[in-house]
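What follows is a set of notes on a single structure, which appears directly below.
For this depiction, one protein chain was excluded, whereas all remaining protein chains were kept in their positions.
By written order: A and B. Residues from 1 in each chain.
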Amino acid sequence: MPETKPVLMQGNEACAEGAIRAGVRFYAGYPITPSTEIAEKMAARLPGLGGVFIQMEDEIASMAAVIGASIGGMRTLTATSGPGFSLKQENIGYAIMAEIPCVVVNVQRMGPSTGVPTAPSQGDVMQARWGTHGDHPIIVFSPASVYETYYLTIAAVNLSQKLRQPVILLLDEVIGHMREKVFIPEGSKLMVEKSSDKVPADWKPYDEKGLTPLVPFGFGHYYHVTGLFHDQYGFPTGEPSQVERALDRIHEKLDKYRDEVVLTNYIGHKEPRVVIVTYGCTVRSARAVVKKAYWQNRQPVGLLSLQTLWPFPAKEIEALARQADVIIVPEMNMGQIFGEVERYARGEAEVISLNRYDGEMISPDQISEKMGRWLS
Amino acid sequence: MAVIEQLTQDFLRTKKLPHIWCPGCGNGIVTAALVRAIERADCDQRDVVIVSGIGCSSRAAGYLNFNTLHTTHGRALAFATGLKLARPELKLFVIMGDGDCSAIGGNHFIHSARRNIDLNAVVVNNHIYGMTGGQHSPLTPPGKKATTAPDGTLERDFNLLELARGAGATFGARSTAAQPRQLEQLISRGAKHKGFSVVEALSPCPIAYGRKNKLGGPVDMLRNMKEKSIAVERASEMKEEDLQDKTITGVIYSYDVPEYAEEYYRAIGKG
Partner (left out) sequence: MGNRQEVLLTGAGGQGLILASIMLAEAAVNDNKNVVQSQSYGPEARGGASMAGVIIDIDTIECPKVENPTVLLCMNQASFNKYMPMVKPGCIVIVDSTFVKGPFREENKIQMYPITSTAKEDLKREVVANMLALGVVNAAADLIDRDIFRKVIIKLAPGGSGELNQQAFDLGYRLYEQGAEHDSGQSARTSR
């Protein structure tokens, strides 16, 4: 294994560096706490790499510019926080419909509205899922450390390119702002998907048969890109059977590649009685508790951390619910992933929520107190 | 005629015709002028991109045989800004309606002008929201009726080209669907201009605007447009009061100012 030197890195910085590593060369954004460091890092780094940084007039324009640049063939990213994420939603829907790859980062802060801009929260889980209108698929990642932020950003860029689908990276203020020691692997240790420059002879921009690469504008393939329902060539259609087929097709992409899209990590007892299911910075407190309860005290407990929030890891929860008596879902909101866990536990295990929404992290003590009641 | 037929073959998606526009609509005339202007400006078909927003005129993108990008309402210029910066060699024409450009897209319009990014905006101004059935827009003249202004709008309208000039646009021109040759020339000059160019094309909407305001049929509306139009050279010799209610046509302004995409790439050492 090649020696890599550890570095001190901030979460937001890791997001920017991960993006650059994954080949992102276009950033359009608008300043908003607590995500601004990502824009600042990109503004400092991209020009030197021949890339484009532009601060747009608003969040809507940033999202639009990113999609425009993707159609030009660049790998793109934009970052924001809750209020800006709301503004980006219409164009995120456009990118889903027109199948344009891009990565959207939301460093969550305490809301609704202006809320507490500097306080952490995990309140945008449902906005990330259902923020844009219509029955759309979406991929949402949520890292729990600075290093996870780095590699999930790379994964987000890769998947976005491969599936021609926007990917949302849902950070929280704790992860975005903290600095941590990380090892950044050198060379080819982290896979960055290459885009193919060969265009198949029978290339169609929206091939019914399945995944097809995006051929950027300017290479003589005169196709149409629209947010309207469209046929294989991109031209508008309102024909009911074609509309239904088109909507099915954008969902099937995610179903087909589910194993690459849905990422989770389980630690703890093989036959747990109590399992914690959580994501983002809350994983950190939960891991402190489970390490102590399982490694030190051999208690039958486990932790399932969700790197992917959407598509929801339903199978994983179903399997856990068959083993465990109780699933505890701590989250820094009033209970958003809780409802999904309960749905897929299907009554096989009791699901209880642990919520905090005062702008502070959930502490290990809070989790171990809740857990303790089920272990005695 | 053969030239025109060839142009139709090359630059129109003839299989997508007939278009969806109402009889008497000016959008077809403006689109045809755009196609001829692209030919006249000597653009390579591969480099041309048509970007449009949402509205009647924005549907033109679907009929034009280039790389075409039909975006969200009001955001065409913001999409185009990203694409132009990613691929500065492309030649972008951005078709917008009056509501699309000056209401919901007003912010992007002024900021595109401020940056002086090389996009060619063609604003088809029919003074009304046509696709949604006739609501007033920021370019509906005061007193004119719309479904959302049943007694005539009390709001003042923008002078679109002056708005753009104030925001820093470096090329502003105006013509009408009644003068398609002039319109073609102006769009072509806008295309050759380096920087943000705006061509405002007045266009009749007999169904949603003309009927409501008793402006007669399509022919009456076109005739009226032609009669009211005064070339900018002539207008400069006329008194202010004689210009009330007139449409000044031609190149209203043209300045040389560094273009944004070129400046950006020069600044990062890739220009």
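Operating definition for what follows: a contact is a pair of C-beta atoms (placed from the backbone, for glycine too) under 8 Å apart; a residue touches a chain by one contact, two chains touch by 3 or more.
For clarity, every value in this text was computed on a predicted model and none was experimentally measured.
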Under the definition given at the start, what are the shown partners of the omitted chain? A
So one chain is hidden, and I want to know which residue out of A:K181, A:H251, A:R343 or A:R373 touches that hidden chain in the complete assembly. A:K181
Residue numbers in chain A that touch the chain omitted from display: 6-8, 33-34, 117-118, 173-174, 177-181, 281, 284-285, 287-288, 291, 361, 363-365
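The definition used in the following text is that only the chains that are shown with their structure count from here on.
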As a quick test, compute the distance in whole Å between the mean CA positions of chain A and chain B. 39
Under the touch definition given earlier, write down the residues of chain A that touch chain B in their complex. 26, 28, 47-48, 50, 52, 54, 56-58, 60-62, 64-74, 76, 90-91, 94, 216-228, 235-236
Partner chain A, residues of chain B touching it in the complex: 16, 45-47, 49, 51, 61-62, 65-72, 75, 78-87, 89-90, 107-108, 111, 264, 267-268, 270
